[in-house]
Each structure stands twice: as C-alpha cells, then as structure tokens.
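I'd like to ask some things about the structure below.
One chain of protein is taken out of this complex; the other chains stay put.
Here is subunit A:
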Amino acid sequence: MAAASAMAAFSAMACSSSAPPPSSSSPSQVPLSSTSTPSPLPRQVRLPSSNSNYASLSASPCPQDPSMQFANVMWFKGPYNTQIFVGETEPADSVVKRFKRAVMQAGIISECRRRRFFETRQEVAKRKKQAAQRRRSKSRYFSRGANDPKKGLKAKPAVEEDDDDDDNWEYDGMA
C-alpha cells in the first residue's frame, strides 16, 4: 500500500517541475521550464536508526518484501505543482521572483481563484471566450509586423524586381 501510494505520488506530479541538480552548489543552472520527470529520490534521506528493518532493506540488493522496495521513498514529500532550488548566495528578491515566475507559468493562483466558487456553464463559456479573445489579440499584436497587409503589398514587388536584375539569362543582347 505504501508502494502504491508512492507510485501514485509519482504519477500525480502535475505541471512543470525542475529536476534536482547533481550537486547542491549549482541549483541556479537547473532550467526552470524543464519537463523532465523528477528522480524517485530527490535527495539522500537518512532513515531513523530505530527502523532497522528499513535501513537493512534499503542496503540489501533484493528486498524480502516487494512492498518494502521503496522504503526509502516513504520520506518523499509527495506531489507538488512547482519547485525551485535555491542557491546559497541567492538574494531574497531573486528567490521570490523566480518562485513567482514558476507559479505563474504553472497557473496555480488563477486555477485556485477559478475553483474557489462554482462556475455555471454560462460562466465557463464566457471565461473561455474571453481567454480565446485575449490569446487572439496577443498573437495578432506579436505577428503584426510580419503579416501586416499594407506592408506586404509594397515589399513583394521590390524583391521580385531585384531578382530579375540579377538574372543572367540575357547576355550580349540575345533573348
């Protein structure tokens, strides 16, 4: 049951999560938007000496009981939405800014606000329509320079004329 819950914890991992760094001294190099699955053991966990069963099982290559195979993972904290690793000399503002950015990318606060009260079908449709409009206006704003109809008509003929001049089909006046 413990193993099942541990496996459920892995599968329930939602959104982006940064992979744990190989050494604790360089967490700032870990990409925030990495979608790699976290390793089962994020860090070395020392088991309490009273639970000698678990300690011996974790050291032995083949556990006696299959459910004890993941005894180390029992101290795993469980699923999370986002995670950032904090550097030793990282200033407070940088930590907060990075965490806020990770949370915003995962969309946690907006999701919380949405789920706070019940949304009727009409409200859901209205929200989706507004989100679609916002997305369309944003993409239109960004791609306006490339696909502007007015700029396009003027630019195209000029390019074609340049190509014709460079052609070497007619030489010595022969057609």
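Rule of thumb we're sticking to: a residue touches a chain if its C-beta (ideal position, glycine included) is under 8 Å from a C-beta of that chain, and two chains touch if they have at least 3 such contacts; residues count from 1.
Following the convention adopted for this analysis, contacts and distances are computed from a predicted model.
Visitor: Out of "WD repeat domain-containing protein 83", "Sorting nexin 7", "Small ribosomal subunit protein uS11c" or "DDB1- and CUL4-associated factor 13", what name does the UniProt record list for the absent chain?
Guide: Hidden chain identified via UniProt as "Small ribosomal subunit protein uS11c".
Visitor: For subunit A, which residues touch the unseen chain?
Guide: On the subunit A side, contact with the omitted chain comes from 14, 24, 27, 43, 45, 75, 77-86, 88, 91-93, 95-96, 99-100, 102-103, 106, 108-109, 111-113, 115-119.
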